[in-house]
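Apart from one protein chain that is not included, each protein chain of the complex appears where it belongs.
To keep things simple, chains are lettered A and B as they appear, and every chain counts its residues starting from 1.
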Amino acid sequence: MSRLSALKGLSSLSGLSGLKDINGLRGLSGFAVLSGFGGFLVRRAVGVVLTLFAVSVIVYVVFYVTPGNVAQITCGPRCSPEQVHQVAQQLRLNDPLYVRYWHFLEGLVAGQDYSTGTSVEHCAAPCLGLSYQSDQQVTGLILTKLPVSLSLVFGAMVLWLVLGVGTGVLSAWRRGRPTERVLTAVTLAGTATPVFVIGLILMIVVCGELQLLPFPQYVNLTDDPEQWAWNLLLPWLSLALIEAASFARLTRAAMLETLAEDHVRTFRAYGVAERSIIARHALRGAFAPVIALNANNFGSAVGGAVLTETLFGLPGIGQELVHAVNVVDLPVVVGMVLVIGFFVVLANAVADVLYALADRRVVLA
Amino acid sequence: MSETVTKAAAEAVVAAQVTGTDPASVPATTGARQFRRRLRTQRAALVAACVVALLVLVALAAPLLTALEGQDPTTYHPSLIDSARGGVPVGPLGGADGDHWLGVEPQTGRDLFARLVYGARVSLGVALAATVFQVAIGVTMGIAAALGRRWVDQLLSRITDVFVALPLMIMSLALLAIVPASFPRPVLVTLVIGLLSWGNIAKVVRAQTLTLKELDHVSAARLSGWGPWRIARRELLPGLAAPVITYAALLVPQNITVEAALSFLGVGVKPPTPSWGQMLTAADVWYQAAPQYLLLPAGALFVTVLALTVLGDGVRTALDPRAASRLRVGTGRRRENKAAAAAEQGVSS
Partner (left out) sequence: MSLVDVTDLTVEFGALRAVDGLSFRLAQGAALALVGESGSGKSTVASALLGLHRGTGAVVGGSVRVAGTDVRAASEEELRRLRGGRAAMVFQDPLSSLDPYYAIGDQIAEVHRVHTRVSRRAARARAVRVLERVGIPDAARRSRSRPHEFSGGMRQRALIAMALACEPDLLIADEPTTALDVTVQAQILDLLHTLREETGMGLLLVTHDVGVAAESVDDVLVMRHGKLVEQGPAGTVLAAPAHAYTRELLAAVPRVHVRREAETLESRAPGSGDPAALGQGGTGHESVGRPAETEDVRQPDGPSADASDEPAEAAEAAETAEVAETAETTEAAETAEVVLEASGLRREFGRGRRAFAAVDGVSLTVRRGETLGVVGESGSGKTTLGRMLVGLLEPTEGEVRYRGRARAGVDPTVQMVFQDPVSSLNPRRSVGESIADPLRARGEKDEARIRRRVTELLERVGLEAAHYDRYPHEFSGGQRQRVGIARALAADPRVIVCDEPVSALDVTTQAQVVALLGELQRELGLALVFVAHDLAVVRQVSDRVAVMRRGRVVEEGPADEVYESPRDPYTRQLLDAVPALDPAVAARRRARRRSTERREPALT
């Protein structure tokens, strides 16, 4: 079975054959579909919460039980055993893991007070703890870095969807012509170039050799939208190109798959022009797979964002994470991984709903 | 993560890159022969296969090659760098000459050729070993979910969902930082990639197994009186081979990229062990004085990933020519028409 028909086959095998029975036996009113969709939204929302919970447990457990003496690392290599012990005490490292996790959850929901020796600091509701290194609140730290990362990822997402789907449509339309061959070769090369290689080359060529743009410096969107966009252009491109390549491949494949389907034959047999068939029917068939791939690739794109931030020196979450990782600042690491996980899970849930809207049959499947 | 979209995503990944092979359509015993024939008809895949073979050979023969050059990847050559100018290599072409074929590394003066060749070892070794882990875990989880009772399936599918939701780069980045430096890094990178990123393959295997399980010949085998083990071995596993091999072929280049990225960030393979990604960390500073310090590892990465991707496409095409015809270079109306004609022929014969 071909890839996409496998894809559709799965949904149609599981979905449609069952559907046929349901249809035949009960009939489907518009209302049933609607209430089905409401139920679907609720189920998905519950799913998001459960997944987040599972992710937090895994992250917490993994980070706090991995080999390596956190107190020793935090304190520094020259600390004496007494000092290490003191640090461990202070960081509650001697409590059982579940107690610490409970505290962590408590802080997340209700906030928490931390004594930093001299004063007591209150860490408000979604409290992710204090940094071992700077005693700064992790939540606040993340909030200052978040706009940069969001600008980067969502800007790049728009770019890769437009570029990728556009290229895919173009090569499906010009199939068999030189245009398509060139595009296919370019997208193949695109999928084979790691983000940081593209980024390095772009930076060296555009900023270094040609001096078309200055080396990127992050400017707030609210301060100066134009500068914001110019400065993010290269990071966006380096992050988007590789993703765009796989979207181009998927779009093209999905459209060609649809073009080979029976219903396209129907519209051809009724004199509908090839242009409308491509624009209306073939492209529509690529919606659902594109949404699904976007959900899937969001996680890897976030990984790519870390690389991009590091490479271009953008003060986002990724750069901070790399820093925290290097100094083993566990609360910061755990907090950031959770926040990133939250966005990935959320993006998936949104994609899930969009997917269901794009293909109503899944709601019933 | 919600089930629908992870399923859809896994399917889309399958769609974008791998093929759910129609289990009934693959005639097998003649399969191996047919596979080789189909692989041979694709020039691009053939070239890619040669490139990959060459890379593997280079990686295996790394000690031999460096011995031939008379260098090793870890020795510093302070005499070959100009510390007055910040450590750029002495001499033209980044210090390339008869002794150091591709020049030396800035600042340390380590032999670039030796590091590049040993880097191939790390890249390919880590990627392949991680793939073995991913496939082993993914196949086990997928089959267990598909064949197990309802609650087993539910549980395993949920776990798989969570692992699909974990952002691999972020998790490995964080994990790698915590484990003490005494643990051998390449092994650690392998384990981290292998243990974290098996979700999609598990989903593919589960879906495929569920499809296979419903096929009549599996029912027929049950009716013959065979037990579950024999049925799994004779009727199910062979049908899984094609999608698993196809998916694995896709994972290798992906793993190479991840390893390179982690090393680039400084948490993967650490010096003195060479790795392509790690070599690129400081390359942007030196690109004017020693351009090959940037271009060689970047080029090596590009060629390797490209060759593996094209080879993966080729493997997919060979295992499932119908689906893959749409992804291949130079596919188009002509081929589509041929396929249509063939389909018509199938109808009318």
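One rule holds in what follows: a contact is a pair of C-beta atoms (placed from the backbone, for glycine too) under 8 Å apart; a residue touches a chain by one contact, two chains touch by 3 or more.
Worth saying up front: this structure is predicted, and the values here are computed from it rather than measured.
Remark: the absent chain touches shown chains A, B in the intact complex. Within the set B:91, B:125, B:238 or B:299, the residue that contacts the chain not displayed is B:238. In the full complex, the hidden chain is touched by subunit A at residues 16, 18-25, 28, 30, 33, 261-263, 265-273, 276, 280-281, 284-285, 287, 358-361.
Residue-level contact of subunit B with the missing chain is found at 23-31, 215-217, 219-226, 234-235, 238-239, 333-334, 337-338, 340-342, 344-345, 347-349.
Basically, only the chains that are shown with their structure count from here on.
The mean-CA centres of subunit A and subunit B are about 21 angstrom from one another, to the nearest whole unit.
The touching residues of subunit A, when paired with subunit B in their complex, are 1-7, 9-11, 13, 43-44, 47-48, 50-51, 54-55, 58-59, 62-63, 66-68, 70, 175-177, 180-181, 184-185, 188-189, 191-197, 200-201, 203-204, 208, 246, 249-250, 252-254, 256-257, 259-260, 288-293, 295-296, 299-300, 302-304, 306-307, 310-311, 321-322, 325-326, 328, 330, 333-334, 336-337, 340-341, 344-345, 348-349, 351-352, 355-356, 362, 365. Subunit B meets subunit A in the complex at residues 1-22, 25, 158, 161-162, 164-171, 173-180, 183, 200, 207, 211, 253, 257-258, 260-261, 264-267, 277, 280, 283-284, 287-288, 294, 298, 301-302, 305-306, 309-310, 320, 322-324, 326-336, 339-340.
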